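Just one protein chain is left out here, and the rest sit where they should.
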Amino acid sequence: MTTINLSQPLDTATRPDNYLTHTRGFMSWAFTLDHKRIGVMYMVSVLISFFVGGVFALLVRTELLTPGQTIPGVTADVYNHFFTLHGAIMVFLVIIPSIPAALGNFIMPIMLGAKDVAFPRLNLFSYYLWLFGALFTVSSLLLGGFDTGWTFYTPYSTTTPAGGVIPALTGVFILGFSSIFTGLNFIVTVHKLRPPGMTWFRMPLFLWAIYATAIIQVLATPVLGITLLLLIVERAFNIGIFDPSMGGDPVLYQHFFWFYSHPAVYIMILPAMGIISELISVHAHRHIFGYKFIALSSIAIAIFSFLVWGHHMFTSGQSPLLNTLFSLISFSVAIPSAVKVFNWMSTLYKGNIVLNTPMLYALSFLVLFTIGGLTGIHLATLNTDVHLHDTYFVVAHFHYVMMGSALIGMIGGLHHWWPKMTGRMYNENLGRIACIIVFIGFNVTFFTQFFLGSQGMPRRYYDYLPEYQIYHVISTIGSYIMASGFLLTAYYLLASLFGGRIAPANPWGGRSLEWQCASPPPFDNFATQPRVGDCYDFTAIRWDEKEQGYVTDPALDSTKNSQFAAKNLH
Amino acid sequence: MSHTATTSHETGGKTPGAHPIVGHLVPTWLLMFVGTSLLMLTVITVAVRYIDIGEFNIVVALGVALVKATLVCLFFMHLRWDRSFNTLVFVVSVVLVLLMMAFLIMDTNQYRALQFDGNAPNAEATLQANAPGAPVARFKPYSP
Partner (left out) sequence: MTTLQTQPGHADDGHGVHDDAHDVAHGSAEHAKYPFLQHHFDTPYHQFDSAKLGMWLFLATEVLFFGGLFVAYAVLRNRFPEVFSYSSHYLDTIMGGINTCVLILSSLTMALAVRFAQTNRKKGLIICLILTFMGAIGFMVIKYFEYTHKIHDNLVWGTTFYVPPHDAVGELEAKELSVAPTTSITLNPVNPAVFAVPTLAPIPAVDASAIKQASRAPVGLATPTQMAKAEGLPTGEHDPSFAHPATHLVDKKMPANSHVFFAIYYAMTGLHGVHVLAGMVVIAWLLKRAIAGDFSSDYFTPVDVGGLYWHIVDLIWIFLFPLFYLIH
């Protein structure tokens, strides 16, 4: 401990060449083909978008403190713009790209043992598509904004006088292609760039999750593309495919939209589940329980995700036959989800649990995902859904899943791989405190909304009856608590860049390949071909006082002599 | 590695008539044959349009299109010799489109009976009472 120089700058000549110091200057980043740099660029952009989306969330919550107008100048119309932007930014700019594009880009090829993704130029192109899509979406603010909600339901979206609808739709269309190309790249990478010894069932579970996500990205997002294109044409030229007064069918739009957007929910949650599998196993120092079940349940969820879109439309006039069918299949999604949760619980059982920040986030995930998942059952039930549809119950449910699970998983992953990405350790105590603040704030905000919704408060409303006010006040206070937790997180993570302890190659005792290369990783990821073994076998991992990190004990390392160490397979 | 090329690229990769080191070389006659078949099928399918065989018109038209598409995929796009995984990717995408189509047709057929053009049943009366003078569209239930 005494040898650590806390004032050492981020990139010094004393440290070995890494991807951050390999080349220098703005252009070396703007035109980089290195998956790690692209991942970092995504991460920065996503976190900025998260901040912007968060500001809109706080504005929405503040406005709802009292019935009627609360913030001077925020009329019902402005409020509509606020929640629409909050939703669109958080879904399309933050959650969808956060784990696959940001963390996935950085970690996935290293974890796989590859030098890069299969198509590095396409990877950079996706990033720029993301950037242009984001600019379009946000520029719609200057062009009159859009107040359709992130779902762009017809006929409102084709008739609203708000001027920014078409730019926003174009932006989301472009973002969709960014997502498609990322997914395409990852599928090819997983298929073709695995080193010798890295068989399908030796891949870390994060890779399985990313792979399942990529399948959904590739197969669902094009339908969103064509839907938005038709909506643009419908709005601009009134062609009459979705417009009922022109012989079109607005329910058709909802079918189209949810054919993408339901799988999109799994684009958000699946990679988070992958991260949780890593976090729980590494920080409990115990072999993951039921590896194959977790891996295959990811694929099962990916397949199910295409068969449940109609559960968003139970009250839209969808036929009773499809309602029943979709309700049934929606219930079955609980099976692979529960397989995962039970396996994580079993992994924790008798593990050496270290309650550091990533683990706290993983445990938060388990709690929040269980609540989010189980309330989904209420909404998948046809008759209760009639009562709960479009109320705050739905809002609370999908925030538990999309924020409480997907985003919390992403932030947990960010803490887990932060030493690898930056080469610095953050302040562990502040990390734990921030995690607990976020957890408390989250539950105060959204658990309250279950009560609000089951008592009948509709979502997206500007005004409400006075009897709902107490819940709104509690929920708003919760959102402030949560925001302070995130601000604290931003503070200590940024501070770690300048004054953090130098990270060892393996700070947590992980066994997968990214912990075998230095922190931060060298430009080419691996100087020599990494040895692939069982990435959840922690028997050979030992704490090293001099390294201030974990090392592999050569005496116990089963991959040392036999590269294909078949006996380690479970 | 699976790569077992026996070609002589060392002797100069630019020799006309050299063999590719990767991929499949489709013989010219086969390409010509497939091209001609596609043209013939087009002529046939246009001719069938002018004969009334009732429901079968669309069946024939789409059947011929399916045969043509299969020919293009197998021979022009080399799927016949390609990895089966590529075929799987392609087939899955088509299956998803068909799945969506089947669900949507099933759905629209069912709720069509409940659809009507214009206002909800008692909208007119409600509007007359609460909003005199508001523009009211006329209502007539859907009758197929």
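Think of it as A and B in the order they're written, each chain with its own count starting at 1.
Everything below uses one rule, namely that contacts are C-beta pairs under 8 Å (C-beta built on N, C-alpha and C of every residue); 3 or more make two chains touch, one makes a residue touch a chain.
Owing to the predicted nature of the structure, the values given are computational and were not obtained by experimental measurement.
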From A:Ala88, A:Ile107 or A:Ile180, residue that would touch the chain that is not displayed: A:Ile180
Residue among A:Gly149, A:Pro222, A:Gly317 or A:Pro458 touching the omitted chain: A:Pro222
Absent chain, residues of chain B that touch it: 1-7, 9, 13-28, 30-32, 34-35, 38-39, 42-43, 45-46, 48-49, 51-53, 57-58, 61-62, 64-65, 68-69, 72-73, 75-78, 81-86, 89-90, 92-94, 96-97, 100-101, 104-105, 108-109, 112, 117-120, 123, 126-127, 130-131, 134-138, 140
Positions on chain A contacted by the hidden chain, ascending: 114-116, 118-120, 122, 155, 158-159, 161, 180, 184-185, 187-188, 191-201, 218-223, 225-227, 229-230, 233, 237-241, 243-249, 252, 256, 524, 529, 564
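As a convention for this text, only the chains that are shown with their structure count from here on.
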Residues of chain B touching chain A in the complex: 85, 92-93, 96, 99-100, 103-104, 106-111, 114-115, 117
Residue numbers on chain A that touch chain B, as the complex places them: 191, 219, 223, 244, 249, 251-252, 255, 259, 306-307, 310, 317-322
